[in-house]
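Here the complex is missing a single protein chain, while all its other protein chains stay put.
After this line comes subunit A, so read on.
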Amino acid sequence: MKKTLAITPEQIASFSQLHQEPAWFAEMRQAAFAQIEQLELPIFEKINYKHWPVMAANAPTAVKSDLSLMPSAAANLSADQPYAVQIGQTTAKLNLPAELAEQGVIFTDIFTALQEHPDLVQQYYMQVTVKPNEDRLTAFHTALMNSGLFLYVPKNVVIKQPITAYYVQDSTQPVDFIHHVLVVAEQNSEFSYLENLQTAGDHKNLANVVVEVIAKDNSHVHFSAVDAFGKSVTTYLNRRGHLMRDARIDWALGSMNDGNIIGDFDSDLVGAGSHAETKVVAISTGKQIQGIDTRVTNIGPRSIGHILQHGVILEDATLTFNGIGHILKGAKGADAQQENRVLMLSRTARGDANPLLLIDENDVQAGHAASVGRVDEQQMYYLMSRGLSKEVAQRLVIRGFLGAVLSEIPDKNVRQQLTDTIERKLIDGQPVK
């Protein structure tokens, strides 16, 4: 069998040493690394990424990034709110207001967390949501993780201010971005977390990002993301929630990347009465391929899993939405609903919307809607016959189509940020007339 990676266990061990990782963590890396070859790549319906360089990693090295790559929006972050800016492996800014630290909130980069809170991290890191040996990409991630963040919100703590993170993938140099975000919401906690994924530079690089959200009993996590990795980046992005009794996660995700990406957004509704709302908007432009696989698994009784995804495709791009609703035996009274819609704005755009409902319990509610639509020349002619320029007509169609999801996102700031990103991506993505 052909070796996938030109990396040795020794190189990984020396990276562990460099970060003074606890022994269990270094061992977890080694064990995962040893399994990479045996494990298969995960399969996503109708998303063929076999030829993508998702495994084309270099040996792990510590790389410093230039602080001048700081995103301009990060300048406006208020000292009253928790925020983090990471550029590649470099934590450029980190702020946790004192009153939150006093309540026991932990907000720090992943390597510091491993040193200062090893027991806490060990309890959750790749233990509850995503497992190292799930498939080749998760093993790869475990073995080679080189940056990340840890957020821990203790029992009964409610954080009013939104927690904001910027993760800038540094493509000014050839370095992989293997990033891990671990979010733990203890019982009855509630907070909003917004992450912004961005790229600086145009080196061809790979990004492998795993985000774990553990939502314990009766916690409520508002999780938002504006994903805008650059054109030269090939990305595997896995966000997974584990919801316990009466916990709730509201996912609001904007897939506005410019490069090829697999987005795997999953919620495991383990506890009774747990509830996940997943809202995704996506735009594909140029020649890029975005494959988005959103899954909700109802395990606990009366659990609720809703998926709403709308995407727009311009030019020669591809966008695939899979919506998977899986109700396991025993999830009595569960509710799984989903809507997946894509709209194509050119003859050469390719789109797919695939609802998959797997139901192993009788006493449930489940439903799905899916559509693949096209705005054709006749429609553009109609819009333009009322005086709209082609660009405005297209943007109107796109904004309207995505607006159906955006209007469902409760946080006004997140909505605005997504709207702005959509606008920017459209202006960049529309062919110059």
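Everything below uses one rule, namely that a contact is a pair of C-beta atoms (placed from the backbone, for glycine too) under 8 Å apart; a residue touches a chain by one contact, two chains touch by 3 or more; residues count from 1.
The rule is simple: contacts and distances are computed from a predicted model.
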| item | value |
| --- | --- |
| Record-based protein name (UniProt) of the chain missing from this complex, from "HPr family phosphocarrier protein", "Aspartyl/glutamyl-tRNA(Asn/Gln) amidotransferase subunit C", "ABC transporter ATP-binding protein" or "Phosphoenolpyruvate-protein phosphotransferase" | "ABC transporter ATP-binding protein" |
| Touch criterion as defined above, residue of A:5, A:328, A:356 or A:383 at the omitted chain | A:383 |
| Touch list for subunit A against the chain that is not drawn | 343, 371, 373, 375, 377-379, 381-390, 392-393, 396-398, 400-404 |
